[in-house]
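The other protein chains are all here in position, but one chain of the complex has been omitted.
Entry: chain A
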Amino acid sequence: MSYSNDNKTLFENFRDIGLQKFLAPAALVILYIFFGLFGRNFFSYSTLINILDSSYYIGFIAIGVTFVIITGGIDLSVGTVMMCAAIIGGTAYKSWGWPMWLSLILILIIATAFGFFNGIMVSRLNLPPFIATLGTMMISMGVGSIVSNVRSATFPTRSNADGWFKSIFKHINEDGASFPTGALVLLVVTLLAWLILTRTKMGRYIFAIGSNKEAARLSGVNVRKWEMMAYVVSGFLAGIGGIAFAAVYTTVMPAQGQGFELYAIAGAVIGGTSLSGGVGSVFGTLIGVYIMSVLRTGLPSMDLQAHYQTFFTGVVVIGAVLLDIYRNKKASQVKIPAKSDLYRSEMTEKIKSLKNSLQGADSPESESIKAEIAAARKEMNEVYKKLKEEEKKLKQGLAED
């Protein structure tokens, strides 16, 4: 008996956690298994590393953009800011002869500065986030090209002494075996972001601003400051993304990065972050990023080319947003139990108690109880149907008036 009770609470738990939180990881697992069954050599360590490798740069900016989206804003500049910072860092290293560590810090500073710039425009100058970050997107792309003279920036390769920074994201030992250290970095960053969002004042304020900016302001929250901080975090993470990009792909071409922001936003949305603000989790975003990354690696393993990946990512994004809308609608619905529903729950209780007594009873008695249950079920279904139809008619009548 206690077993069935536990079962029920487990199901209720699922419902409480929310369908989406359960479905996104489920979709990830389903996709992974699916590609494992149909792809060529998909269940392998090297494929796993490829999935992780291609998740870093989108992963970092997706976590950053999650902060901004939770405040109810949007950051379209993350992709180009990431590439701008990376190419300037590369130019500093290659053309200006800066040491490697300083070039990497420069990447972080430039990206954070762009985040700061976005934050000021949105929170102090009251520009709509869409417009402000659209402008920054173009500005950063232009700045990257200007500083680099439209030349590609090549970071040192692994054999070079300055190639140590590549090991931050992928460690390769002498035997040629590689270890995806970048996945750990991404996980730690996600964990920190999660702590900030759920365990600190800043996180609470960011959620508060996203839920209702005016209410947050009236409650004494320094809305300007904390809204700006969300953009600064986004910029800083774009910097980390830039370093990850340079580490994995070595060469940074000028005027790139357009489109990455959309993957980042897609990752956040798939992970359950609501574009209307106030709702979101960085772990959800991480799952969303991995879903896209699995698609990116899985489709080629089935000999499908890159454009199929874009297609299916689109399908996943639309599915995720539909879920989001459905969930919001469900949450905001006020439920008034109708007569039919009341009757049904009453009958369900009755059947249940009969079932319970069935367990203690011996065989002749149980036969009669079983018959009773069947009768009750039949009665319940018939009456419920009738009541439901009556209610429907009533509703229609009301609608016609």
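Methods note: contacts are C-beta pairs under 8 Å (C-beta built on N, C-alpha and C of every residue); 3 or more make two chains touch, one makes a residue touch a chain; residues count from 1.
Here is the rule we use: contacts and distances are computed from a predicted model.
Undergrad: What is the protein name, per UniProt, of the chain that does not appear here: "3-methyl-2-oxobutanoate dehydrogenase (2-methylpropanoyl-transferring)", "Ribose transport system substrate-binding protein", "Sulfur carrier ThiS/MoaD-like family protein" or "Flagellar hook-associated protein 1"?
TA: So, among "3-methyl-2-oxobutanoate dehydrogenase (2-methylpropanoyl-transferring)", "Ribose transport system substrate-binding protein", "Sulfur carrier ThiS/MoaD-like family protein" or "Flagellar hook-associated protein 1", the name matching the hidden chain's UniProt entry is "Ribose transport system substrate-binding protein".
Undergrad: Touching the hidden chain in the complete assembly: which of A:Gln256, A:Ser274 or A:Ser340 does that?
TA: Among A:Gln256, A:Ser274 or A:Ser340, only A:Gln256 touches the chain that is not shown.
Undergrad: Among A:Phe116, A:Phe179, A:Tyr308 or A:Tyr343, exactly one should touch the missing chain; which is it?
TA: Of the listed residues, the one touching the omitted chain is A:Tyr308.
Undergrad: Counting contacts across the full complex, list the positions on chain A that touch the omitted chain.
TA: Residue positions of chain A that touch the missing chain: 11, 15, 19, 23, 26-27, 30-31, 34, 38, 40-42, 44, 46-47, 50, 53-54, 152, 154-155, 157-159, 166, 170, 172, 175-176, 178, 245, 248-251, 253, 256, 296-297, 300-306, 308, 312, 315, 319, 323, 326.
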